[in-house]
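Partial view: only certain chains, each at its native spot in the assembly.
We just call them A and B in the order they show up, numbering each chain from 1.
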Amino acid sequence: MKVSMKSCWFWIGLIILACSGLRAGEVRQEVQFPNLPGYVTLACDLHMHTVFSDGVVWPTVRVNEGWRQGLDLISLSDHIEHLPHKKDMKIKLNRSFELASASAADHGLLIARGAEITRDTPPGHFNAIFTSDNEKLNVPDFVEAVKQANEQGAFVFWNHQGWKGSEKGKWLDVHTKIYENKWLHGMEVCNGDSYFPDAHRWCLEKNLTMLGNSDIHEPDLRQKSEPANHRTMTLVFSKERTLPAMKEALLQGRTAVWWKEQVIGKKEYLEPLFKESVHLLGEPVWREKAVWLQFENRSNVDLQLKKTAGDGPAEIKLPAISTSLVKIEATPEMKSLNLQYTVANFIIEPEKGLPVAFEVNKKTATAKTAENTEP
Amino acid sequence: MKVSMKSCWFWIGLIILACSGLRAGEVRQEVQFPNLPGYVTLACDLHMHTVFSDGVVWPTVRVNEGWRQGLDLISLSDHIEHLPHKKDMKIKLNRSFELASASAADHGLLIARGAEITRDTPPGHFNAIFTSDNEKLNVPDFVEAVKQANEQGAFVFWNHQGWKGSEKGKWLDVHTKIYENKWLHGMEVCNGDSYFPDAHRWCLEKNLTMLGNSDIHEPDLRQKSEPANHRTMTLVFSKERTLPAMKEALLQGRTAVWWKEQVIGKKEYLEPLFKESVHLLGEPVWREKAVWLQFENRSNVDLQLKKTAGDGPAEIKLPAISTSLVKIEATPEMKSLNLQYTVANFIIEPEKGLPVAFEVNKKTATAKTAENTEP
């Protein structure tokens, strides 16, 4: 075929026009965390808003955002009491869920009906998820609203504790009351860009479920969930990918929070999550003065390991979804390595990372979580 | 200061927490095209939708998007007749403009009231921009609606000609009627991902203003306007950055369309736009067998030059907002270079790029637009 230089670009243009007229389809990229033994690791965001309360997007937008960013479950928790758009909208409290449901089904995205019980501080704001009729939560008394939610079988948690007002973030009698009635199941340890150490501590002390949510009001511009740019979300260790299984896992507290560069959760879940995430690949290469190790990180987090004892460099960085080559200084007579580290961004208590250890000898390399290496 | 390795990361974490609680502000990056002699080059999008017709975002979202992407003027052209959200919303036809106006003022973004007159095809859809009361356009007869818009001093253009139905895109008597009454001022040569060659030709033949708009209904995820990823928009060569000046420029047809990797416009505007965009930097370096030239491209378009005659390589690519080093093959006896090219993505007629030429001699380098080098 002869194509003169001068004309061919116009032909390309023409042909591209003739072939186009097609929209790029919707594309999803998974949130990448390994499953735990016995559980699938799923991602959810249970706190977001639409035009039906004080958000600025139509409910279906939240489905598109959540699906493309790799979430498995969302809930549109529009406020019951705070309705700044009511001059322009005919608001019903179940409507955002209804509008989003068909789209969620098309996407294979789980969606739970939910609402935000939005009273002054104290007592603060609370989300009720897995409700059956949000209108019934629209009652004058706060405790009555929480009770109503529980009668519908809802999962209830305290939002952004530590936020706003002179009584902000205090644990008061009203909290004790709903907690003792088992009407309060969890707390947001993280909400958007904020972290609440008190909520973190209380979740550990009172055995409440740890949650991290976006509380997004604006459109979410992210195409996918990246290590350095992702929404605050809750990882749920669920028996399967269904609404009832997710609810069971949430009520049982099988969660971790992915917030900025950190994963926050109970040691009993972060320990196996680390073990499933980090693997020594291939055979160590033993040289006279060094051993070369390859660590694979299968999680979506750039892991930061700080040395506590034993061999190895002061710090090891393991970027997300990649393999890192690490040089361990050694001597010719060494027969094995003992690496003791804290995973500084796998947080098991306020200000405390997960301790881990690796033992490597000239024949085999095994990874285990440290039991005796805590600082 | 002594900081032990073990503890310092927690301190960093703590301090970051103590210092944060601040939202990242809104950030704008300019659309980068040089001004023309006598005119400022401004960017506008005059076709977009909100929840007040069939869009899925609140009107203020369009202000945020347009401002951060470097636009100077927007118009929310919600449909007058197509109102799929009316079950949930109390729709008034001027409301999206009213809701967006204060936010636009805070951002220093110009906003014009507008609406889309949305009848069957034919005659097709038409935008009326710079209206004073959209409710008055809500009349049964199409021609009457266009007349009403003109009586309000609106700028009226035919949207996405070539779209939909068996009569799609045909120029019919009704179009002749509004054109001859001077009630039709422009056409969308590009709408979103689509280009309409007939509209392009008619704009040249009938002296109609060329427009490119996004017609966006979803949230726009783009942070900024990049060469390979920007909304379809209209560049306006305006006497100043005010609403009246923009309207005057639009009515006078001083526009170009930035669509995908192309700029489409009349030769009288693309020629100076190229001259202001591309400069030979520094002194040419003359070697025995080659001359080295540095071309600076100050526009937001990756320019593609195809040789038509004279010296130089078959193709020269000049990426946006950068300087390219280009090697011109030469002989020791050569005293000057004569480069004749077509800018394949500065489109002055359907399938025709802008011809340009550069003359370089051993002392000086000058750029001029070719008059005699057309294919």
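In the analysis below, a contact is a pair of C-beta atoms (placed from the backbone, for glycine too) under 8 Å apart; a residue touches a chain by one contact, two chains touch by 3 or more.
As the structure is a prediction and not an experimental result, all values here were calculated from the model.
Displayed in place are 2 chains, all sharing one sequence; the entire complex defined by the structure file totals 4 copies.
Keep in mind that, in the parts below, only the chains that are shown with their structure count from here on.
The mean-CA centres of subunit A and subunit B are about 38 angstrom from one another, to the nearest whole unit. For subunit A in complex with subunit B, the residues that touch the partner chain are 5-6, 9-10, 13-14, 17, 20-21, 23, 51-52, 55-58, 60-61, 64, 85, 87-90, 95, 99, 193-195, 197, 218-219, 221-223, 304, 306-308, 314, 342, 344, 351-353, 375.
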